[in-house]
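Of the protein chains in this complex, all but one are displayed in their positions.
Showing chain A:
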Amino acid sequence: MTTQTPTTEATQTAPLLMKVRGMSMSYGEGAQENKIIENLDLDVEFGQFISIVGPSGVGKTTLLRCLSGLLRPKAGTIEVSGTQISGPHPDLAVVFQDYSRSLMPWMTTRENVAFPLQGKGMGKTERNNLADENLAAVGLAGQGDKFPWEMSGGMQQRVAIARALAYNAKVLLMDEPFASVDAQTRFDLEDLVLDLQHKLGVTILLVTHDIDEALYLADKVVVIAEKPATVVDEIITDFGDTRDQLATKADPRFAEARARILVRLRKD
């Protein structure tokens, strides 16, 4: 919650973990230029959970690819911990929507989680221990020897979350991470992510088209819409640290916020 962020004397000067200014992205050149995102600003504070919500096709995945350094924006700056990024950054980890493809099928779940650590040059015992720890954190203790394809979709996504956690990045970027699992699994995974965020204090930036999901999880909901996409609204939710799938969603403020977002998204 916002109260957990390091509060200095003046809240305006609280150090930002991520700062995006005037970011624009387009494909093609000249007359064929197709503008996807224009002049987008975004502030991410330490420990915050931010949801970026927008309709399908608005350019959410493009936005997340820019933020993760996979795509280079045409204009604007993206700063992480005060330095501008020009590609993938060790402070950023991504949980992809397509978990079944982003996990390597020839690696066990332990190897999948440990793989980025091997890339960092970590020794075998150390990285395997870390992998097991993080698998346990996402509720997959003792499942390290299984292959991803021996697991359900929800479990595979847990492995992907464990991999991002083990990488020890400051920001977790999530691209519609629960879009392709069933409703109950989705609720379980949402609560797992909330729980992990509170326990480990990671900062999470989640992109989704699901307004309820965005509101339920976030401290701040950023609404993007229009073409090219830009930020049309920001809502600070205030549902507290402990949330409940039934109670939180029944909160009148929840309904109010949802209505506000719907109106925003309907306008274009």
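Going forward, a contact is a pair of C-beta atoms (placed from the backbone, for glycine too) under 8 Å apart; a residue touches a chain by one contact, two chains touch by 3 or more; residues count from 1.
Here, contacts and distances are computed from a predicted model.
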| item | value |
| --- | --- |
| Per UniProt record, name of the chain withheld from view ["NADH-quinone oxidoreductase subunit J", "Peptide/nickel transport system substrate-binding protein", "ABC transporter permease" or "FMN reductase"] | "ABC transporter permease" |
| Hidden partner chain, touching residue among A:G22, A:P105 or A:G201 | A:P105 |
| Residue of A:Q118, A:S152 or A:T242 in touch with the missing chain, whole complex considered | A:Q118 |
| Chain not shown: contacting residue from A:V20, A:L63, A:I78 or A:A93 | A:A93 |
| Residue among A:S68, A:N134, A:Q157 or A:T237 touching the omitted chain | A:S68 |
| Residues from chain A at the interface with the omitted partner, ascending | 65, 68-70, 87-88, 90, 92-94, 96, 98, 101-102, 104-107, 115-116, 118-119, 147, 149, 163, 167 |
